[in-house]
Structures are given as structure tokens and as C-alpha cells.
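With one protein chain held back, the other chains of the complex are shown just where they sit.
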Amino acid sequence: MHWVSNAIVVLLAAGAVWVARYAARDRFWRENAAQLWRRRRLAIVVVAVYVFIALLDSISWIDPASEANALTSGRPRTIIDRIFRPETFKEASYSAPLARVAFYGGQPLAHPGAHLLGTDLLGRDVVYRTLKGARVALLIGGLTSLVVIPIALLFGVSAGYWGRRIDDAVFFAMTVLASVPSLLLLIALIMVLGKGTVQVCVALGVTGWVHFCRIARGETLKLREADFVAAARALGVSDVGIIRRHILPNIAHLIIITFALSFTALVLSETILSYLGIGLEGSWGQMIDQARNELSRTPIIWWNLAGASIALFTLVLAVNVIADAMRDIIDPRTRREER
Amino acid sequence: MRAGCLSRFLVLTALAYCLAVAGCTNDPYPDSDRGEKVLYSAFSQPPKTLDPAVSYGAEEHVITGNVYDTLLEYHYLERPYRLIPGLAEAVPAAQPLPEGRQAYRFKLRPQVLFHTDPCFTLSQSGRQTREVTAPDFAFAMMRVADPALNSPAISSFAQILGFADFGKRLVELRRADAAFAALTPRAQYARAGGIAGIVAHGDHELEIILAEPNAQILYWFAMPFTTPVAWEAVAYYNGRDGRPHFGDHAVGTGPYRLALYEKQHRFTLERNAAWYGSLPPNVEAPGAVFPKEIDAQDSAAGRIDASYAGRQMPFVDRIKFYREREDIPLFNKFLQGYYDTGGIIKESFDAVVQSGRLSPEMQARGMRLDKEVEPTIFYVGFNMGDQVVGTAAGERSRKLRQAMSVAVDAKQYLELFFNGRGVLAQSPLPPGIFGYDASYKNPFRLHDVARARQLLAEAGYKNGIDPATETRLKLTFDTYATTASSSLPLEFLAAAWRQIGLDIEINSTTYNQFQDKVRRGAYQIFVWGWGADFPDPENFFFLLECRNARSKSGGPNTADFCHAEFDRLYHEMKYRPNDAQRADLIRRMVAILEQERPWIELFHREHYTLSHAWLVNSKPMGISHAAYKYKDVRPELRANLRAEWNAPVRWPLYLVLILVVAATVPAVRTYYRERL
Partner (left out) sequence: MAAYLLRRVGYGFLTVLGVLFLLFVLFFAVTNPDDIARKAVGERARPEVYAQWKINHGYDKPLFLNRDFAGSDARRYTDTLLAEHYRRMLTFDFGRSDADDSSIAKRLWDGAGPSLTLTVPLFALGLVAGIALALFVAFFRETYIDRAVLVLCMLTMSVASLLYIIAGQYLIGMLLKWFPISGFDPNPAIAARFLALPVLVGVISGLGADVRFLRTVFIEEMSRDYVRTARAKGCGDARVMVRHVLRNALIPILTNVVVQIPFLFTGALLLESFFGIPGLGALTVEAIQGNDFSTLRTMVYLGALLFIIGQILTDISYALADPRVRLS
């Protein structure tokens, strides 16, 4: 199934190019993007690095079977796998960062001084596991939002624009879902769907769309009464046309900001899921969960926790900072110019 | 708000802060506990029921073993375990009867009283207790035989004459007659005529008649299934009128009684002043007096204080149990001195134990380390009913199983996940069980990757490639590990098999779903563990008996192992006394298992118990938890050591205060300057 992942990378790249060209043509986006870059260069670079690492971990292919690669053939290996070669670049068990001997017992390591952040219980290199966690984190934030945004937009805009029955139905559904404690709903959904990347993302999406939807609905309600919408209607533009040309572009900025904020919330909530045992395979949340035990050892084993939490913290902080700056730039209340 | 008001507010806050700093402590117990003879312990799973006919797990036995007395007990110090008389005056010898039957006669001690309890107002006027009599034992065993209670021990007493028939009669009578079904259990049992093989001769003699010889049945008389049960307690505690169920309210005869029972959070055992061992005429009973002969090894190791020989028990007044859901906080509180004994978690293992002995740090704290190999076996099992790994594929799958068995390095597994706390298993029997042969080395439990590859090739899967599909042979490893840390050991095993070329897929589900898969037969490889109920080889080999196979009866033989010769030897060995012929039968059974490999035996767990210096007379007794009456504590020593180990570190708090003040003073000063 690795070709799915490869295909998604290609699609994402194509999508990114298309979005960039669309935005470049529009003066509003071009100027705001430039302003954002000027103000938050470091944060953007940091996020870009994470995305790059995640992409590297998404492209994989299978080597044909032969005597030489008996251990590794038959399974798809990503670029990160090929750089780090986890089948051979491992130890027996724990070792401290840049150590030359094992943490317990003092046996010389197979790769002394080569593990920048040491190794974990099964001897796997911590830097390798941290890098692999980047893909998982971006999946949680990105894939889930990809599930959430279209659904939320569909329901929210419909409810806000057409009102009455549709609004009542959507509002009712939103209230019912919002009333159930989200953690419990999440656990129940994952128990139904099973444990797996896509399933967890879908479950997170189902429990998270209400927030987006509410915002979309609120904004659509406001925009519906705007002058330019009335003018378009008078001109005979169809409902769908109005939504596509006037409403959607005007809520796009809100969607982007909310996306950024919910991205961080999702990634942080995955740590809680890992604690409960329903997190994603190979995520930072799992590493932190294991670290709970490791902190109690004497002497303490901190490198597993350090790797995962610093990676997590940096990503979340960078996205928060960017989201903050974005809000300052494109929030209509603080903007000088009108669109 | 004026300047004066603001500064007053700030000063008050700072003062309150300092006071809080001065008063903080991490002692979780009320001050009234200090200096008392209390023992503190923890539990992680709440007990389900205290009904002696039904309760089975260790978390329940901690209570039932100390609140209920039994006819026989295990000698506290002797290993291998030996039965001594408890409520009985002596351990009975088997008396042969005609037609191949056997009888055991128990003579009951006189004047053993039940705990004082309001339930006895049902039969006594003015008194809240009464003497224990032989019919109370009969009543208890009839409850075990009663199918409605679903006792897990019901099949263990099958040899008792009329045991199963009694159960059937009860079910029929209840179904046929509604009036019968409405009677109290006691009346129902009486009408149904009781159990033919359990006869109470008067008040102080109990005879058990077996339809066929069974030397192991005496062990069951050391378990709470056979403790005397007062019919008044069962009748009174029925859950009505605000009274708890009998499963939540224990009325026994033991040295301790259950004083506080919030089963989700905590419970307390308190000393029973009217225990038979504290009052004449039973003051010299073996179960009431600390063993007179003390092994030199035990006293040299410091775990038994020789001055206690022959003294009257119990010693501790109260035992308090607190719920600890996670083992790390439990262990940390143990290190801080707030629990008196504890196991060792693997995270702290290397700080506590070094090269098999207590580390100097722990020794300096006065702690003791006790090791005991538990009568347990952990193994990887194959579904012998499966098409690929099971008996259907004949010699091919046998070689496959042998190859996978040789590929697993149990020694490293033990080191990585259990800190080496265990004995590598060569066969299902652990040390200390009759039939265990220390010199036997299972050739298929010797880790050898090259040999594993060769065996795999002999099975027809060279390099793991299945010639039928031209890809690696795919096998599923069915597990129910939910957390990342519990799936690591399984990853290790899967990696071992992947190394010889197999494609192992770990199929992890919830425990319920796993049981479902097993029921349907949709599993190939699994991991399991078993702990013995009593120290006899029958209690291990029954897990491979064909009659107990999952596919046949839904029994505990999850490997679905059915081997005619093995079964024949098993039935012959089952009820034999421990003689040379029995050892020979066992040897032949082990040889069959060696070749057939339904299990890959991993290890027998060794339990390490850490005890503090102030806990006296604590010897690990894995087979039974009825041992609190032997233990004692030294409260002053405990209080002193606790204070020493738990002095709070106060300076960071003052530092924080100073930093906060320093950071905000410039701003506040600017504000005041601006105003003026």
C-alpha cells in the first residue's frame, strides 16, 4: 500500500503548486504572504523542515529480493529508512547519547558514538524514531483537517446560507455531537473503527468538525446579509455561484487560521490518545508514553522523552507563532485595507 | 485601589506563600497513624467478590486468606511447601475404602468462633457469634457444588462422591418446583439431601469420601473454597435493606477481620481479638504459633527474626491497603517508605539490584531483597488446529514449530523485559514442582539462528520462502497488548522470527476480541502465562490435555493440543503420589512436548520482593497470601527513616518568590514614578 503514500505526495506537491500559482495571481494573498514571511521567517522555515522530513518519510519503494538484502527486501522502505538503515543501525538495548558502551552492563556498542540521541529499549536509534514521528504528527494534523474542512464547510455554509430547515438539522447535529464529551466519543469511535492511521484521523475528524462548522456557519450568516451578496443575487447569480465566488473566498482566511490552531490541538491531543493506548503507531505521543516509565529509572533515561517532546514542542510552537502572525495580518479587524 | 492597598495585598500573598512552603509534606497518612502497629500495602486491581466459593484472584486472596481460616495451611517457612493443620487438629492420612474409594477424616478444633457480626442474631439470641461446627464446612462445599454460584473450583472436587450429582439435583429441583426455588440456599441444600461424600459426624468431625484416589485434593483444603461458611451470613447479607451482599462482607474466623471495605480505593484489616489462636484451648495450635524451628538460612538473610520462634500470633494490629493503579507511583512511594513491601519495577531495577544482589544504596537504607521462583510458566503457543502451523501439516509444521522455537532467545527476552528475573524454561514445569528436572535441557530451547534456518529449510521453507506462493511464509501473531510498552516484548519475538525469514504480522486487538478469535479458532500464534493453583505437576499439564482443548470444550488448552500418547500418560500420572514411576511418566510426557512443540516455553518468573528494615518476618510465599499473621513492624524505626528520606527541598520555592519579585519590581516602580 506504499504506492498510496507515494501518490499522495505527488498529489500534495501538485496541489501546493496550484495553490501557490492561484495565490500569486491574487494581490491580497501575495501581499499577506510576503508580510508573513517577513515577520515569521524562522517559524516558517522550521515548519518547512518538518514538512520536508515528513515527505522524505512518505516516499518509499520495495527492493527486489536477493541474497544481499535478505533482511530488507519485500517491504517498502522510505527514504528515511534508507538513510538510517534501522535493521543494522541498532543496538541491543538502551544507550546514552553519543555513548560508546551500553547503558546497562557496559558492553561496547555496535555503533559507538554514532547515536546522537541514544537508543531506546529495543536498541532503536532515537533520532530515527523522532524523524519518523514527524510524518505521523503532520498526518494527524493535516489528514484530519483534510477530512474535517470539507465536511465542516459543506454543512456550515449550507446551514448559514440556506437557513431554516437545513440550519436546524445541522445545528441539532452539531449540538448533539458537542454535548458528548469528545474524549469518550473518540475512544468509542476508535474502538469501532479499529486502530490504524486512517481510522484515528477519521475519528478525530468526526469529533472535531463541530468547531469548524460553527465558525463557517457564523461567518456565512454574517456575509449573507452583506451588500455585495445582495447585489450578486440581484444580478441573477445562482446560489451556488454566490457561495463559490463571494462567500468561500471571504471565509478562507478564517479557515486557514482555524486550521493552524486546530492542527496544534490535534497533535497535542494525540499524546493523550497514546496514553490511553489508542494512539498512532510510531508517534511522538507513544515515545512520551514510554518515557513515563523511563523517567523513573535511576539513573533516569531522558533522551527518548527529550527527542519526542522537543520535536513536538518546536512544531507546535512554530505553528502557533505562524497562526498568531497570520491572525494579526489578515484579521479584518486589524487590517487597513478592504478586500 | 490605592498604593497602600496594593502593597498590603502583595505582602499578604507573600506571607501566605511562605507559610504554605513551611507546611508542605508528602506523607499520605494521617498523623494519628504514627507509632501504631500498622502495615501498609497496595493493590492495583480491586477485588471482585469476597465470597469464598467464588473468589479466585490474588487481589481477593489477600483478604480472604487472612479473614477466612481453612482446615489446612501451608507451613510458612518450609520449601518445598508442606501442609500443616489449621482448623483441623491434624493433616489426615488417606484411608482406603472398598471399591477403590478413599476417605479423609478431619477432626475439628473445639471452640473456634466466627467473627462477631449482627448476622448471628438469626440463630443466636443475644450473642453475635457462635462456634464453628463440621456442618459449616459441609455448607461451604455445597455452595461450591451449587451450579448457580458458578464456582471456579467446581470441577476440582469432582472426585468427591455425589458432588456432581448434588449439583444436578439442585438444578432439576429448582427448575421443576417454583416453591423449592424460593427457599433459602440452606433449606434447598438440606432438601436436596446434601453431598454423599461429605459427611459431618457430630459437630467436630468431617469425613470426605472420594470415589477414586486423588492425593492432590488435600491442597484444596488449604484454599478458601473450603473455609467454614456460616449460613447466617449468607442469609443475612443478601443485599436487601441496605445490607451489602455476602460477596462484599466477609464473616470468617480468621486472625483479621475486614474493618473498612471501599473496594475501589482502600480497605483495612483489623486484628480479631477472639481468634482461636489467641484463646485457650487452641493457643498451641500449629497455625497460631510462629514456627519453632527456624532455618539458619532464613535468619541469616535477615528475613526471619529468630526471637519470634514459638511466639503467639498475630503481631500487627492493622493492615491498610490502598489502591495504586500504576506501578511507578507505587514503587516510588515504597522507596519513600510509605509502603512496607513491594515488588521491583523494571524501570528502577538497575538502581536496586546489581549482579543479582541489592545495590549498596538500597542496603544503606536497610532494605532486604527476597527472591522466589513462582510456580508459573510463560510461553508462546501455537494453534495446533491451524492448517499451516498445526498438526494438519504433519512433519512440515513440526519442523516449522521447532525452527521458531530455536529462533527465540529467551535469555535476552528475560533480560530486556524482566531484568533477568526468572529461570529459563525447558519444559512446562517450574522449579519446586515435583517432576522438575534441573539437569534437563530442551534441545529446542537453545538459541541458534543457524540451526533455526536449517530446520526451516527442512520444513520446506528455505529462507522463509513458501514455495507455493514464492513469497515469505506469512504467519499472524495474535495479541491483545494495547499500550506501546506492552507490545515491545511481542515486537522482540516477531523480530526473532523475521530474522530467519518468516513474515510475521502482529495482529493486536482488545482482550475481548482476542478471546473471540480464540473461540472461533482464528488464531495462529499467541503468548500466554499460567500460575499454579497448587504445587503439583497436574496443575500444569492439564493445560495440554485434549479434553481441555479450545476446539473441543472451550477449555484452557488454548494450543488445542491433542496427542493420544500424551493424554494416556497424563491420565496415568494425574492422581499418582509423588514416586519414581510418576517421575518417569512426567519425563516421557516432557519428551513428547519437546518434539511436538505446541509451546515455546520462555521462562518461569522469579519474584523479587523488597522489604524495608522495619518489616519483620516477611518471607515470600507465592502459593498463598495468608501470611499477614506472621509479620511484624517496628513503628519507631519506620517513623525515623521516613523523616530522613522525605525531608522536602524548600529552597526552589524561595528562589521562585525572589525571582518573581525581582522581575516585577521595575515595572511597578515605573508605574509609581509615572503617577507622581
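Labels A and B are assigned to the chains in the order they are written; within every chain, residues are numbered from 1.
In the analysis below, a residue touches a chain if its C-beta (ideal position, glycine included) is under 8 Å from a C-beta of that chain, and two chains touch if they have at least 3 such contacts.
Small disclaimer: the values here were computed from a predicted structure and weren't measured.
Novice: Consider the whole complex, including the chain that is not shown, and state which of B:Q515, B:N578, B:Q595 or B:N640 touches that chain.
Specialist: Candidates B:Q515, B:N578, B:Q595 or B:N640; residue touching the omitted chain: B:Q515.
Novice: Of A:F52, A:F172 or A:F228, which sits in contact with the chain we cannot see?
Specialist: Residue touching the chain left out of view: A:F172.
Novice: With respect to the chain omitted from the figure, which of B:R191, B:R323, B:R365 or B:H447 is a touching residue?
Specialist: B:R323
Novice: Consider the whole complex, including the chain that is not shown, and state which of A:L189, A:A216 or A:V229 touches that chain.
Specialist: A:L189
Novice: Touching the hidden chain in the full complex, which residues of chain A are there? Just list them.
Specialist: Contacting residues on chain A, toward the hidden partner: 172-173, 175-181, 183-185, 187-189, 191-192, 264, 268, 271-272, 275, 285, 288-289, 291-292, 295-296, 309, 312-313, 316-317, 320-321, 324.
Novice: Considering the whole complex, not just the chains shown, which residues of chain B touch the missing one?
Specialist: Touch with the absent chain occurs at residues 1-2, 6, 24-31, 46, 48, 147, 150, 152, 245, 262-265, 322-326, 329, 332-333, 336, 338, 512, 515-516, 556, 646-649, 652-653, 663-664, 667, 670-671, 675.
Convention: only the chains that are shown with their structure count from here on.
Novice: Quick one: report the Å distance separating chain A from chain B, using the average Cα coordinate of each chain.
Specialist: So the centroids are 45 Å from each other.
Novice: Taking the touch rule as given, give the residues of chain B at its contact with chain A in the complex, in rising order.
Specialist: 328, 331-332, 345, 347-351, 412, 416, 463, 471-472, 482-485, 488, 491-492, 499, 501, 503, 508, 510
Novice: Quick one: which bits of chain A touch chain B in the complex? Just the residue numbers, please.
Specialist: Touching chain B: residues 70-71, 74, 92-93, 104, 121-122, 191, 195, 274, 277-279, 286, 289-290, 292-294, 296-299 of chain A.
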